[in-house]
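Here it is: the structure, laid out below.
With one protein chain held back, the other chains of the complex are shown just where they sit.
Presenting subunit A:
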Amino acid sequence: MTRHLLSVSDLDDDALRSVLTTAAQMHDVQHRAVKKLPTLRGRTVINLFFEDSTRTRSSFEIAGKWMSADTINITGKGSSASKGESLRDTVRTIAAMGVDAIVMRHQASGAAQQVAGWFDESGVATSVLNAGDGTHEHPTQALLDAYTLEQRLGPLAGKRIAIVGDVTHSRVFRSNVLALPRLGAHVTVVAPPTLMPSGVASWAAADGFALSDDLDEVIDSGVDALMMLRVQRERMAGGFFPTPREYTVGYGLTRDRLATLTRRNPEAVICHPGPMNRGLEIAADAADAASSLVLDQVSAGVAVRMSVLYHLLASDGIVEGSLA
């Protein structure tokens, strides 16, 4: 595997499969009385979160701790910029403390890739793990989505998955379309035209996913999973859609759509990366339905992140034979 995990595309097919397989083993640890593996003892992982995300940060922190890594959180929105320090200086300073990995969340697309590039160019050995960069990618989210779906649906080959909502601004979407089609799933991306990224048609053709602006049609065609994306409240001011009500009517997973979904396919499941805007992109009934995998996703998140940390930090031979 590569030294950094910046994008799902950093994982070749073997690595992608291996991360998911290891995640299943890690998942078992969660059901033990003592949730501790010695795998990363003596290694230091910094959670460097320039943008708030309690969910993702906690998930990485727990993953690190259960593998016996020393995990330290550094948070603060734009803290470096406000002091006039460049991003490069900020991360160089942290890396100089001798950390093994930086788990990085940043509000700017590409930030993790830039940091990894600076490290590579100046010979810094620290691994960079992208925990969400702007509207670009969130690779561990896609890995945990794939893992969760496989746990429930079995192998994803031939499964029909729709990703619905604010596609333009979604790093969950950008990572999932790099992961799911490679696992054999048929992916359809659904959004109003104002929330589709520019140039997405040629991109979809190249990467093997379909596009639609009609959620009812997609649900009616019978899908195995609906992945609802979070709608950022600030999009409403941006004129991407007229009103929240209109968004819900057009693209929300409403009670009616939930009924159609399960009528067409009783096994169909629902995902959401959270936090959910109940009543906007997802009705409360859908969020709490038996077919909702929202909490499974959270639980899988820890296992997948343990797996990723294992692959990045433990599989280089420094720490051996520690996977129980």
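The definition used in the following text is that contacts are C-beta pairs under 8 Å (C-beta built on N, C-alpha and C of every residue); 3 or more make two chains touch, one makes a residue touch a chain; residues count from 1.
Methods note: contacts and distances are computed from a predicted model.
J.: When you check the chain that is not on display against UniProt, which of "Sulfate adenylyltransferase subunit 2", "histidine kinase", "Cytochrome ubiquinol oxidase subunit I" or "Dihydroorotase" does it turn out to be?
T.: Missing chain, UniProt protein name: "Dihydroorotase".
J.: Kindly state which of the options A:Q113, A:Q141, A:N277 or A:Q297 is in contact with the chain not pictured.
T.: Only one of A:Q113, A:Q141, A:N277 or A:Q297 touches the chain omitted from view, namely A:Q113.
J.: So one chain is hidden, and I want to know which residue out of A:R174, A:H272 or A:H311 touches that hidden chain in the complete assembly.
T.: Only one listed residue reaches the unshown chain, and that is A:R174.
J.: Would you mind spotting which of A:L87, A:L153, A:M236 or A:V298 touches the chain that isn't drawn?
T.: Of the candidates A:L87, A:L153, A:M236 or A:V298, A:L87 is in touch with the missing chain.
J.: For subunit A, which positions touch the chain that isn't shown here?
T.: Counting over the whole complex, subunit A touches the hidden chain at residues 81, 86-89, 106-111, 113-114, 117, 133-137, 168-169, 171, 174, 197-200, 202-203, 238.
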